[in-house]
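Removed from the display is one protein chain of the complex; every other protein chain stays in position.
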Amino acid sequence: MDNAALQGGFIDPARDAARAFRAGMEAMACPGTIQTLNGCVAPAPMSVAAATLLATLCDAETPLHLAGTCDTDMVRDWVRFHLGAPLVGRSDAMFAVGDWDALSPLDAYAVGTPDYPDRSATLIVEVVALTNEGATLTGPGIAQTAKLSLPGGLLAARVVRYPLGIDFYFTCGDRIAALPRTTKGAH
Amino acid sequence: MYVAVKGGERAIDNAHAWLAEERRGDPAVPELSTAQIREQMTLTVNRVMAEGSLYDPDLAALAIKQARGDLIEAIFLIRAYRTTLPRFGSSLPVDTGAMACDRRISATFKDLPGGQVLGPTFDYTHRLLDFMLAADGDVPVAPKMPVDPAPVPHVMSFLNSEGLIAQETCDGTPAPDLTRAPLELPAARALRLQALTRGDEGFVLGMAYSTQRGYARNHAFVGELRIGSVPVEMEIPELGFSIEIGEITLTECETVNQFTGSKTEPAQFTRGYGLVFGQTERKAISMALVDRALRWEELGEDDQGAPAQDAEFVLYHCDNIQATGFLEHIKLPHYVDFQSELELVRKLRRDAGAVDRQEAAE
Partner (left out) sequence: MTQITDRKTWLGLLARAPQGRIAALLTGVGTIPQATDLRRPEAGSVMVQGRAGATGNAFNLGEMTVTRCSVQLPCGAVGHGYVQGRSQSDARAAALVDGLLQTDLADLVRAAVTVPLAAEAASRQQARAAKAAATRVEFFTLVRGED
């Protein structure tokens, strides 16, 4: 394994991961808000926020799918050393990371079952810009409305047969936002 | 309707303080150390490791001290501690054929490669209380003899020349894990073996005994019993190869049972298998007998309705932590439940009384 893949883990795992978990949770609990998330560095082109989120949430029991440019030997080695997460195809993935084009279309990802709606995939979409402009969001965790820049076509592609569905994170540099399946969006 | 709860915190703190005092016992008596428990109560440590499902003698010794010797309480502590450990992965399946045997016996074949090695066993003691042990005496030195470097193969492997013993084949199915997914029926043999090895020794022993007494008519022979240490190996992704990450003591029991044949299978001997952490002989043999009983369906035998053949009965009741958890919960306040029961009984009495008076009037 390339020594470079061994770098970039949490320096103080207990505290750093707890902070990171709080940021990820806030993003999902208050959809549309943009949180700062850092602590880990993964090989390019993965963002700091995506790397840190994966390091916080993934382990040997959370199959991970790397899509598009995120799927490199260096990234795979980094995942194997720091996360221990099995690397799988779309349909077996609990988490998937990549840019929107590489992750689309959404058909193959797990949406959960009526008995276990949580057995669905969480998609971490790497975006070039993340701002509070664009789509209008409403729903649980949002006071009236929130605005968030979303990749084109995502809202249309996202089929929500509540409680089944897919939850999304959006990462850019060291910033993160989320779109849970309970949030309604409109352009 | 709410029941007032006050003063509980102080009572609990005081209870814990008294518990600590009781645990210590007479201060004039030297305190027990975890090292003493680990070294001198090894078989207790083994049981706690096996049923706690965590191989760590120091932790088990500490749990036993903290639990004041209540082993199920100690197992509870180990199970809880286990959940705080991140899991690095799974080992490669251990090779018990390469075991450095402390003990190795067969009840089916007298002369076998590697011989009958008794090991540090209680089997030939006279079961008379030894009062010399109460007064710390000298420990005799265990004699040594030259070591035969020849390998000690499994009895089952070399005695299949006539093809009379069923072979255990591997089809590569990954091992299911009941610590990660709820145990659902029907349970594959691998899942049953996991449940049995961590199951309560007394329960598994009772089930095994029942098979010998006719509940599933299991006439088992101990084909081989071996106890000793085996290395544990694991693939390390950052290295790109597997390494030994430690060594553990295991007890392995292979039983041989008769099977009269079916439409598809010729008459042959079938097998039961027990494998347990530590020197835990009784449990390993019990496990093998119950394993064999639960295999009735895949071996094409009849369901005689014996408890040991009932996977649901065996697997759902063998875990002593699940059992004690539900059992002991009835100590918790059930005041409201009981109030409603009381009201119901009083009402039934009143209604019955009214009917009696009515009948008497007529």
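A few comments on the model shown:
Lettered A and B in written order, each chain numbered from 1.
What we mean here is this: a contact is a pair of C-beta atoms (placed from the backbone, for glycine too) under 8 Å apart; a residue touches a chain by one contact, two chains touch by 3 or more.
Because the structure is predicted, anything quoted here is derived from the model rather than measured.
Interface note: of B:21, B:39, B:247 or B:265, the residue touching the hidden chain in the full complex is B:247. The missing chain, though absent from the display, is touched by one residue of B:13, B:58 or B:312; that residue is B:58. Considering B:70, B:148 or B:303, the position touching the chain not shown turns out to be B:148 (whole complex). Considering the full assembly, B:102 is the residue among B:73, B:102 or B:310 that touches the omitted chain. Contact between subunit A and the unshown chain involves residues 3, 6-7, 9, 13, 81-82.
Residue positions on subunit B in contact with the hidden chain: 49-50, 53-56, 58-59, 82, 85-94, 96-97, 100-103, 110-111, 115-120, 142-148, 154, 156-157, 167-179, 189-191, 193-194, 197-198, 231-232, 234, 236, 238-239, 241-248, 250, 252, 254, 271, 273, 275, 277, in rising order.
The criterion applied here is as follows: only the chains that are shown with their structure count from here on.
Considering their complex, residues 86-89, 180, 237-240 of subunit B touch subunit A.
Those residues of subunit A that touch subunit B in the shared complex are 1, 6, 59-61, 77, 80-81, 84.
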